[in-house]
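Sending over a structure as structure tokens; questions will come in a sec.
Every protein chain except one is present and positioned as in the full complex.
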Amino acid sequence: MLRTEEITLNMGPQHPSTHGVFHVVLKMDHEVITEARPICGYLHRGIEKLAEARTYTQFIPYTDRLDYLAAMLNNTGYVQAVEKLMEIEVPERAEYIRVICCELSRIASHLIAVGTYSVDIGGITGFMYCLRDRERIMDLFEMVCGSRLTLSYMRIGGVAEDLPDEFIPALCQFLDEMPSRLDEYDGLITGNEIFQARTKHVGLLDPGVAINYGISGPNLRASGVFWDLRKNRPYSVYDRFDFEVPLGKRGDCFDRFTCRIKEMRQSLKIIRQAVEQLPEGPVMAKVPKVLKPPAGDVYHEIEGAKGILGYYVVSDGSNKPYRIHVRRPSFINLGFLNELCKGWKIADVVAILGSLDIVLGEVDC
Amino acid sequence: MVENIFVGFAEWLRSLLAAAGLPALFGDIVLMIVKVAGILAFIAISVLWIVYMERKMAAYFQARIGPNRVGPRGLLQTAADMGKLISKEIIIPRAADKIVFLLMPVLIFVPSLLLFAVVPFGKNMIAVDLNVGVFYFFAVASVSTIIFWAGGWASANKYALIGAMRAVAQMISYEVPMVLAILGVIMIVGSMKMSDIINAQQNVWFIFTQPVAFIIYVIAATAETNRTPFDLLEGESEIIAGPFIEYGGMGFAMWFLAEYANLILVSVLATTLFLGGWLAPFGLTFIPSWVWFLLKIYFMIWVFMWFRWTYPRIRVDQLMNFGWKVLVPLSLANIFVTGIGMFIYRAIGW
Amino acid sequence: MPGSSIPSTVIDGLKDKFPAIEVSENLTITVPEAELLSFMRELRDNPDYDFNFLTNLTAVDYPDNFTVIYNLVSFKYGYTLMAKVNLGKDEPAVSSLTSLWGSADWQEREVYDLFGIIFTGRHNLTRILLEDGFAGYPLRKDFQWVGGRE
Partner (left out) sequence: MDNIFSIAAFYLLGLVILGSAILVVMLKNLVHCVLWLAVTFIAVAGLYMLLDADFLAMVQILVYAGAVCIMMVFAVMLTQRKDMKSSSLFNAQFRSAGLVAFLTAALSAYLAMRTAWTSTVMPVPPRTAEAIATLMLTKYVVPFEVAALLLLVALIGAIILAKEVKADD
């Protein structure tokens, strides 16, 4: 009866809550969403095309620019794909270093996810706390490879350099302090009554639908689906570590959020074990100077910070890849946004989008 | 001596004018101008300080340092910001209603300024001690709603319009529990005069006799001043500053200024109604009354800032539900209980 | 890697049902375009395979043909499967899998956007990364780009 005029609201591309240049066209009946049409591509750089003109090693820095919040994972996914194609055996120490760096990267990415989610819900303080701790990880990465964000530390056949001497003590200190920091987030953000009111039972993601839409990573696990490539299809040396895969119950925004916090705890556990088991030895396999993988193709997946990160590499036998395709988890996780937002309010759109934890560098490739 | 520094100054000014042979009316006018100037200076300095304080406090809440470059300990940061805002170009959207768009940031300051007239800064330090002081407070404050809305509407921006409509809905709904909450205090005092209310708290502050009213008041006041967790009309993560989205430079500075002036005002009212105004606790009367008053309002401001930097934002329907389904019934019950309590008190001959 | 690729017995069963498919030595299945939809439906709905997760969908522009690649995962058994469809060079078209997997939606749009491969039997096949007025399909090998290092 009292129906207001339907308005169209352009959320983005310049909007603080779209986490970059992402654009959602919202059709609203007052504040209730009737349609949310996502528009991406504002950050499209054609990385897949650029790869065709680079050598295999030259492409590594481009992977940093996909999910720039978890560059180590992106590096690893790519180099492992090429290693699989060339059948290179990576030295044990390098595998452990990779695991340490990857899990650090995962924590860094989740810290950003948790922090920005706090901002999305309206609490800026949580963001600052998360960034404070992410800064420590950035410092650790700086020790390892001299770079903080775009790391390019992984090499085909190993890692660029061995860990510096001061790294392990600094890492151990970080590992000791981090659990109490996570408790702090739980107190400041997760435990907050308003935060729970805003996120619980909001943006429910049914497990069957989530699988059908290819949603992966913490978003899928929050719906209660046990699917973590580190457990289900262990790559690298992940089968040697004892850790749990946190699952959600309802599949709402709150579960997606808490899953990430729980995953950080598990990552800390993995890193601790990796540091304890870290073997001595070389960090680089014997690989030729010019990489010419045999003709053929390979598809390799790892568990990225945002979901399943896959690299499809086609070689024609030359020193440049014939084609590289990246299965970007953020991109595919976004595919269900419209259905997820329907019927919720504009404030919930922010909550839902934030809980999916997208990185535009990855969405747009 | 320090206690009466301001009152003494006023008396001295009045006698000086009288001695000069000027009519009493002229003296009143001059005195009123001095009062207005004093209040304006108070607002300007307070806002400058409070903005700095807010940023510094936010920094400490967030484990960082905050402004520390401009001036000693970053004290001049707000002044520098103001300078920046003043020197910025004022951009008017083409579709905007130009006159309304430019007028509203100016007008938003008028209610705040008018309200300072009844602020009891200290003993005998109230510009106009109205009979209906508290009621005046709410009446004039309610006008600002329409100014918020008009500013948002004139921007011709959908985010601004959503914010403006939210402002209207929110401020109207939270005014109801706020007024109902303070009715308990007014019932006990039997007067709406600011000075009467303060004097009625000689023995015990109303925060102890009317705790529910105080809590309702603080919640509703947070909503009235649009601060987290009720900063829905700004909601920077969803509707990006709402009604202010198109304002830049001085236009934005005015909204900003008015917001902080409102923060001071609700703290003033909380102090007057519940914290004993300028009355000194524990008989510490050697500290002047106006210092006590300032201390108390800064305490309240600090509480509001504490809210802001710890809470996330509530959703619009939750806000409405909370206001109408929790706060209003609670404040009505408070009035009822207060009435019965007063009746019993009188019956037992107090 | 344990439980990753699909056992050969399952492949043999599939071969019986769909004689037209070709299986390469690394267990990649090439499906003729005409049978793609029924083949994929079989993979998804048969409880013996239960490929419920379409993880990756992309294409390659080979000198002679376009190839669309599908990577499927079965959460139940942990199987993975790579299926390919070869398409002709002019006006490549393949039936859409959006009716089977929701994740095909955006990935098909991406392939359409960058390769110009038409997916039939679905709605809203529009560009997703590039702007609507963009001319050409950049990931085709014959796409001439302006600027860059070359």
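In order of appearance the chains are A, B and C, and numbering begins at 1 in each one.
Just so we're on the same page, a residue touches a chain if its C-beta (ideal position, glycine included) is under 8 Å from a C-beta of that chain, and two chains touch if they have at least 3 such contacts.
This is a predicted model, so every value here is computed, not measured.
Chemist: Touching the absent chain in the whole complex: find that residue among B:191, B:209 or B:310.
Modeler: B:191
Chemist: Which of B:143, B:204, B:287 or B:337 sits in contact with the chain that's absent?
Modeler: In the full complex, the listed residue that touches the missing chain is B:143.
Chemist: In terms of residues, what is the contact footprint of the unshown chain on chain B?
Modeler: Its contact residues with the unshown chain are 97, 100, 130-132, 135-136, 138-140, 142-143, 145-146, 149-150, 153-154, 165, 168, 172, 175, 190-192.
In this section, only the chains that are shown with their structure count from here on.
Chemist: Using the average of all C-alpha atoms in each chain as its centre, how far is it in Å between chain A and chain B?
Modeler: Going by mean C-alpha positions, chain A sits 45 Å from chain B.
Chemist: How many angstrom lie between the centres of chain B and chain C, each centre taken as the mean Cα position?
Modeler: Here chain B and chain C have centroids separated by 63 Å.
Chemist: At what distance in angstrom does the C-alpha mean of chain C lie from that of chain A?
Modeler: 24
Chemist: Which positions in chain A are in touch with at least two other chains?
Modeler: Touching at least two other chains: none.
Chemist: Return the residues of chain B touching two or more other chains; collapse runs of consecutive numbers into ranges.
Modeler: none
Chemist: Within the complex, which stretch of chain C touches chain A?
Modeler: Touch list, chain C to chain A: 1-4, 26, 52-56, 58, 60-61, 69, 71, 75, 78, 80, 82, 101-103, 105-107, 110, 114, 127-131, 138-139, 143, 145, 148-150.
Chemist: Quick check on the complex: what are the chain B residues that touch chain A?
Modeler: For chain B paired with chain A, touching residues are 58, 61-64, 158-159, 162, 228-229, 231-232, 235-240, 309-318.
Chemist: State the interface residues of chain A toward chain B in the complex, per the touch definition above.
Modeler: Going through chain A, the ones touching chain B are 7, 9, 15-17, 31, 118-126, 128-129, 132, 188-189, 192, 194-195, 197-198, 345-350.
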